[in-house]
Every structure is written in structure tokens, then in C-alpha cells.
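Working notes, beginning with the structure itself.
Complex shown without one protein chain; remaining protein chains in place.
Letters are used for the chains, namely A, B and C, taken in the order the chains are written, and counting of residues starts over at 1 for each.
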């Protein structure tokens, strides 16, 4: 295979864990090629230096370790939240939104080091393989893609451990036994799935949760905060200006402490099956509510409705791995063009899993108490106008009813 | 006016309260016509007999008092919930969905008693006038519509009370002073708006809430329930089969007791301005989560996504008062055609404002643990297929990138 | 392979031509299985009996030859035309709509004869393989699918002819040389693509066209016809009631004679590349214009706009082979629910490629001359209503402009 494939140098998305370490060695052996590792800090909450040392110990010469947290939040998470993006009504896309950035840096590194291939550690049943590879191809159409989990014969835990042992890959004790479920994490969320979580008729065990305490365990007293927005993005908490990643981290702490952001759903994968996932998105859950509340007073009605109408498609394509696609860029242009005046402050109460808006104000508010008031509006709104408005909106219905289509039957 | 208008008999949507009593008398005087009253129980939580007696005391000869709760829930609320309908991301449309039914019965009564006009007590700034009148016109295109609040000169509280006094309309003491906000209620929700609620930078006072206790006041221990669905509609709670209205009432109790279903939003009215509303939809909030969870294992992915994509439009037209319109009927046909297999049981935990799905099962489940499993799937899914799937999905992106459009730039 | 595959009996979509005859023999040899042939008349304009004799000569014992023209037009073509369906603004989907029916009968035959597999003659680059196979799987999820063009090594014309010769498959002289382009045909259209048509900067040669004469060659005098509709489907031409297939055949003649229905486009395939196709849809082109004209006076505005807004998605999924999918059924429910009153008569002028509506009338017409007239309308429409209509529609724009968003800037 190695000769036939013609692959000389591959950039591997490398976590430093057992699985990608086995992949690293397998690539060296199976493809007989040089492996370059790329390890990114996207806020998953793990030290990166051990990954560097492990890569060195496995003979890797070119090792890239990068802190991408600010880029991740600024250029991926925040743009997505501008659309109040939710997949299938509930999922905040924490995993989906991280893959394009990893892929992008991987490809940039491949071009910098002259690699002809890239590899990832995603399995053959999931969405992540799609997200990685669609991004790779969109960014470097001639790249060769290696997806070991779809190719090799290490199809059981035992074989994997055997391979690790034979290749002097250290296996920590807690990795000997199989993990009871699989985890992905970054600054936006953590997800857990598989194994003990595969039966959707049963709730997840409390041990599954890593980013949040339970609503029951949260304080009996609410925490109140403010979030300031500029052009649709959050810029400050409680009046303190914060960088994107710092701000999201702060929201994560607040969410965690108040039992906010847990989600247990069955979702539809792009590859065709349903899967069950447990997600924790503490900061994102707060941010979604805050952004929507900010928009509620600053966005025009039809601007808001247009955004709502295209959101499911936008969410779907991010979920499917099409961040780097013409249609995502086009929808982003539409979304971003609406955020100029999404400025102001939202006040929120965080309480045992609840995120409750308790106030919003903005210099760009379109809410006009003078017009809406039950009191005398001094002519701001002429109630007589409503009659004409209604009568013309009703005209087509009346013409239909006159022709026997009572009650708006088509 | 009375002579010129030519109106002889009008059916008034009559609550028995001060405002519609004043309208009743004003119609008799101003239009010199006979007034027929129609008072419906939609679960607003008020006795109807006082309304009958008050109408009698005002000289009304034809009085209609009807309990429409089952019809309301079965033919209006449940069909709407089949679409997981939410207006502007948050509002469950509790007021909007009640208006078409009231209008429909009003028109049926008008035809039964030979009335040539109908009247309602909605103001000239709100959405309800639109909802009532679009329904009227769709059902009886030649009907004459009287909207006293847009016509008369009783434009202040003082004038209204003066008119009441002059006309021997009894004013209870608590109605002397002006209500601090305006309320609408039915079995699905209660809404409060206006006056003291007009500043969206301030939270509502606790006295505003009528249908729910606060999350803080709710029990420290979660309540667990099951809801059974058949063809997309809930049919039983904790295994006990219940009629639509009884079921919703039961959910309301459960929601109320657990601090569920409060909402404080700024929304966009069809008549063009933003308004601030406080809504309480305890049972509906539970039902929305339950229905979505039921669909998550029983609906095909594209069926679910298609529903999601048309939902904002469906919600918008219900909000706008277009229940009796061709487009609503058409969308309903699409929605209903998807619910055949939405059958099964959802288990929910209710806790201090949270509605958490902790299990779903169905004889029609499309979730297939055998396919999705991390374990050996015995050939149910061939991982090699993923490569072709990804490569063809990537083809257009690669062709674009080859022509200088890296990263999916359009 | 044959043993390993375990396939015992396969139903082949068999045209009787060289390619599917080679496939037939190859299946017998390669899979060692029994082959059942299915040959359908969908109006492609070829005799079916030669296919039967050829199948017999190749040792086939179970031969199915069926005239499906009426079913094709009634249950596939007409439902699709109810939506004014056009792919990418131009293509009338003549090939796409035939595949589901062929697949359906093939699967029904497979179940009737106890076959465990089906096979088709579509290539590995086109859409048809997708359309066939998605339909197969949707109808019989455990079916085995054989796509010889993706499997075998007969990858050149020479190898194919060699195989034919070795296997006593008669090759007519005109098939010795390679066809200069590939053709698919049925009662709705014929398509031509490939080889000499592969350069989209060049127009097709006149010899490509089989179903139409050129506009230039068409008569100098227009032909006028009427088409009558009932519930959205055409039922009569020039007052003569006709069965669906007979009606479409008649329209084809009329279109052909008047140079109507040629199309030369570059389209986007589901499998990811662009391709160039020459289509002739004489009757369909007339029908599209006729149906739209009929709807123009009988459909409510919002019903029509809703149909228009979902049409691109409906077209896309038919193009992609998803006729037998939940989303198509759901959209069909929406579409069909709108056609109840699409009744009446359309008058058309056919002239050298043009289809011009010169009159439409209907007992269900919503066009009301009394309302629209420039003359005195006797109160049918109150012009004063327009002011209120405009002012309330403008309200949000004015509120925005007041806050510095002049000209509707978001």
C-alpha cells in the first residue's frame, strides 16, 4: 500500500491520546510516510505539551501545537451565533463548528511543510469524517485524505491495544479498559455518545456530565449578569470588555455553576442514521438567549423573520460539514448584513438550568413605547389605519369565499 | 350612523367584563341594532353564567354561551403543535390560536340568527383585531365588521366609566381603577401586556403571573411524567388516556407546579410595531418539548428538516391571523402528512422551569442501535460507503477550488 | 463473485438494446444467477416485442413486458406538473420522473418472482443510477443492487463488442460504431447528451433532435388550441376528453409540429459535476404554460406564492431521485391540496417555438373585473383602505428610518 499510494508526507490531526497515537504509528508503518502532527487548543481543556512529547517519542520531526481559541470563537462560534443557529430545534453545533478550523490549519500546515496528504481520527459512521474531509477538499482539492478507521483492520479494542503494545505506544491504565462512552470537547461544548448512551429510552448517568453541574445541584439563588453586544457579537460581561475566547470561557463558568446547557437528544446524522448525543453547552446556551433577546429590540421584523426562515438550512449545512461552501458564505453574507445595529445590553437571570431575560436596552432599539402604548400616543399611530390594513389583507380571502372557498379552503 | 350603516343585528364576542359590556350598550345605542352575545369557554378560567346574566340585564335576547374547550384543543392547539410551532423563536402563540375558533363560532351564530354584522372588543393597535376580522371575512365575505375601539370616542378610561355609569352598567370596585396591565387567557396560555409592562428593560413584577409559580418557588424535587402520542397528538399522561382539553389542563397543572412556561419577550406585531408580552404557557411548553422528542426517534431526517424549514412561515401566518387561509391549509396538509408514525412514549422530568426529556420509545422508532453502535454492527452499515459519499459530496467543492475558489468562496 | 454474492435471481431493467443485452449475459455469467427481464413502454417510441424475443434468445425464462404509459402520465407526470416543476429554472425533468416508476415495477416483479436482486444499465457518473437505486432501497430495503457499469471491466466499446460477439449477442450494424451521443426517451421527453455534445460552447447539431422540428421549420401560421383542466390536471384538448397518456401524446404532436420544447442547458448533477443536456419536451412545455395560466385565475395569491417558494426544493428532490421519500410525499400533499379549484379552460397559440396564452376562463376564477376595474366599481373596493394598508406596512420602515436606518438599511 505504502508504495502504491505514493504518499510521502501526511499531516495528522493529533490529540496525543491513544487512538491518534496508534494512527500516527500506523501511518508511519502502513504508508511508509513521514507524519507531521498538528495539535490544537480549541478549549478542550487538556494540556498540549504531553501531546508534543508523545509525538517526539514516536519519532515525529515536525510538530505543530497551536492555541486557536481566540480564532475559534471569533471567526467560527460568533458568526454562527449571529444566526441563532440550532440544529433540529435543539443542538447548538458545538462539535460541527470546530471541525472546519482544525481542517483549515491542517491544510495550511500541509502546504507549509509540503505534505501531500492529511489524516484524521474520526470513525466511519459519524459526521466528523465528513466535516473534516469536505473542508480538506474545499481548501486543497488535490489533497490525499487518509481515514484510518475506514481503512485498517484494527477493528476491535483488543487489536488496537495489541498494536499499541507492539509499537511501544504507552497506554495509561485508565485507557486499558474501554471508555464507557466517547467524548469530544472544545470551548463551546462537550459531547458524549456511544456505548452506555446508546439506548435513548434511558437517561444519561450523572457521570457523563463534565462541563455542568446539574440544575438540582446549582445554587438556590439566581445569578444576574449583563451581556453587551456590538454588531451582533458579545463584547462584555457585567460591563467588563472581554476577548471572544475569554468571554465564552466566562459564560461557561457561569453556565456550569447554574446547571445550564445540558441537552439529551436523538439527532439525524448526515450519513443517514439517527444517533443519541449528550451535549453540554453552558456558555453557548446563555449566549443564544442573550443574542435573541438583543435582536428582539434591534432587528426589524422582516429582517428577523428572514433570518429565522433561512436558519434551519444554515444549521443543516454547518452540521453537514459545509462551512467552506458557497452556500454558507452566501448565507453568512445575508446574516452579517443584518447585524449592524444589534448593539446594546441584555440582562439575564441564571437559575438552575434556566436562562431568563430580565431586561434589554439599546441605543438602536426599534421598540417605541410611544407607538405601542395603551395610553394616549399623541398621534404616533392612527388606529383608523388598521381598518384599511385589515380590509386589503382580507380582500383575497373574501374573493375566495365569494367563490365557494369559505374559511380559506384552497 | 345607525340608519346609514344599515346594520340590523350584530353578534358580539362578549366576555361579560366591563369593556365588552360597554361595547354591547354602545352598539345598541350607536347602531340602533339588536345585539346577540356570544360567550365562549376556551379555558380562560372564568365563570360564564355571570356573562349570561349581565347580557340579559342589558336587554339581550339571544345569548350564546358555549364550552369550546375540547374543540379548541383538538382542532386548533394540537394541529399547531404538530409543527413545533414557535413565533420568533420563542412565543407559543397562545392568543393567536384562539381567535380563529371564536371568530368561526361567531360567524356560525351570525348565520344562524340572521345577523348581518359581528363585533369584537380588540383595540386598534393590536394583532387581535386582525385575527378576528381576517377570520370573519374568510368565513363570511359580506359580513359587516364593527370594531368599536377604532370607531368610538370613548378614548379614555374616564369616558368609558362615564358611559358605563350613564348606562347602568355595573362597575365592580376593582375595575374602577385602571388595571395595571391587560390580560388574555385560555386553556393554552395567559398573556399580559401594556401599562406597567411597557418598559422592556425592566422585568415583570411577580404579581403579573397567574398560571405559574416561579421556578424559585417550585419544589426542590423533580416530577417525572410520561406522555403518549398517537399520530403526533398527545393522548395520555402517565399512561392514563385523556381527552384533548383534559390532557392540556393536566399539563397546565404540572407545568404550573414546577414553574414551567414563563416567557418575557419583545415581539413584532403584524400591524408594524414591537410590543412586549409576558406569557405563561405551562402545559404548552411541556408539550412542545415532548412532541419534539417524540419526533426525534420517529420522523425521517428530511421530513423533520422540511417541517423545520416551513415552520417559521406557518407560525407567522397563525400569528398574523391567517388560520383560515389557503396557505395555512396547504401547510397543514404537509404537516399532517408527516405525523402518521409519530407514536410512542416520552418520559420527561419537570424541575423548576426545566422540561427535560429523559427517555423516548416507540414501536415506530427509526433509531437503530444496530446501525449506529460503536460496537460491531454485523454489517448493518458499511464504513467504506462513507468514502464515496464524502468524495461525491466534495466533488463540486473540489472543482470550484480548482478554479481558484478555495474554501468554498462563491 | 457469483457464489460469494449469494445472489440467485435478479430482475433487470431491460431495453432490448445492445448494452442491456450484454448486461443480461454478464449477470448470468458473472453472478451465475437467473435473470428476469422487465421491459416497459413509457412512450419511448420503440417496439417492445423485439426485446421479448431477444430476452428469450438469451435464455430468459421470466420475461415481463408492460405498457405503463397511462400510469406514467397519470401518477408521475401530472402530479409533478401540478407544481409547475422546473429544475434550475429550465429543465422539465423528463428523465428524472420516469425512473421511479420503472424502479417500482421492477421491485414489484422482484417480489412476485422471488428475486433477491435488481440491476439497471445506468452508468456510474450519472443521476440515473441514483434515481434507480434510491427507489429500489426505499421500496425494498434489503434488496441487492447490481450496477454493472460500476462493477465490470468492459470499460471500452471494444471490450463490450468483444463480449457481445463471444456471447452470441447480435449487434446490428449501426451499433458497431459508437453512437455519437446518448439518448433517453419517454412520453414526456427525449434527452441527448455526451460525446459530440460535450462542449457547451457549441450548439447541438440538428440531427440531435428527434421529437421536434426546429422553430424555423415550423409552419408560418400559428395553431390555436384549448386545454381543459380539472383539479389541476389536463383532461381535454380542443374540448375532446382524453386519457392522460393520449392527451400528452397529442400535445407532443402539437408541440413537435410547432417547434416547441427544445432546450439546451448545462445542469448540475446530484453526483457533483456539471453536464450538458439537450432536451425535447414538446407536450410538457405546452402543459407547463397552460397549467400556470390556469392557476393564474384560479389560485389564491398566497397559495400560488407558497407553491412557487417550495417548487425549487420539490424539483431538486425529483431530480435527485427522491420521488419515494417522505419529503416528496409531504410536498405533494401540500401541492395537491391547492388544486381543487384549478378548473377551466386555457387557450393557447402555438407558433414557431412559442407557447402563448391568449385566454383563460374558469367557473372558479378569482379574477374579479368588478373589483379591479378602472371604471366605477360600485363600492367593490374602497380606495381609502389603501392608505391604512400602506401606512401600517410602512410603520416598521418608518420606525427604522427614525433610528438612522434610512432606505431600509438593516
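As a working rule, contacts are C-beta pairs under 8 Å (C-beta built on N, C-alpha and C of every residue); 3 or more make two chains touch, one makes a residue touch a chain.
Computed from a prediction, not measured in an experiment: that's the story for all the values here.
Undergrad: Given that one chain is not shown, which residue among A:135, A:226, A:252 or A:268 touches it?
TA: Answer from the full complex: A:268 touches the omitted chain.
Undergrad: Of the residues B:303, B:317 or B:330, which one touches the chain left out of the display?
TA: Here the residue in touch with the unshown chain is B:303.
Undergrad: Of C:32, C:170, C:200 or C:363, which one is in contact with the hidden chain?
TA: Spelled out, the listed residue whose C-beta touches the missing chain is C:200.
Undergrad: Mind pulling the chain B residues that touch the left-out chain?
TA: Interface with the chain not displayed, on the chain B side: 299-303, 337-341, 364-366, 368, 371, 381-382, 384-389, 391-393, 395-397, 399-400, 402-405, 409-410.
Undergrad: When the complex is taken as a whole, what residues of chain A touch the one chain not shown?
TA: The list for chain A reads 268, 271-274, 299-300, 302-303, 305-307, 310, 313, 322, 325-327, 329-331, 333-334, 336-338, 392-396, 399.
Undergrad: What residues on chain C make contact with the chain left out of this view?
TA: Chain C touches the chain not shown through residues 84, 88-90, 104, 123-125, 129-130, 133-134, 137-142, 147, 149-150, 155-156, 182, 194-195, 198-203, 215-216, 220, 222, 262, 264-268, 271-276, 292-293, 296-297, 301, 304-305, 308-309, 311-313, 316, 322-326, 328-330, 347, 349, 351-354, 356-361, 366-369, 371-376, 381, 383-384, 386-387, 389-391, 393-394, 397-402, 405-410.
In this section, only the chains that are shown with their structure count from here on.
Undergrad: Just curious, how far off is chain C from chain B if you go by their C-alpha centres, in Å?
TA: Inter-chain centre distance comes to 42 Å.
Undergrad: Would you pick out the residues of chain B that each touch at least 2 other chains?
TA: Residues 268, 271-273, 305, 313, 322, 325-326, 329-330, 393-394, 399 of chain B touch two or more partner chains.
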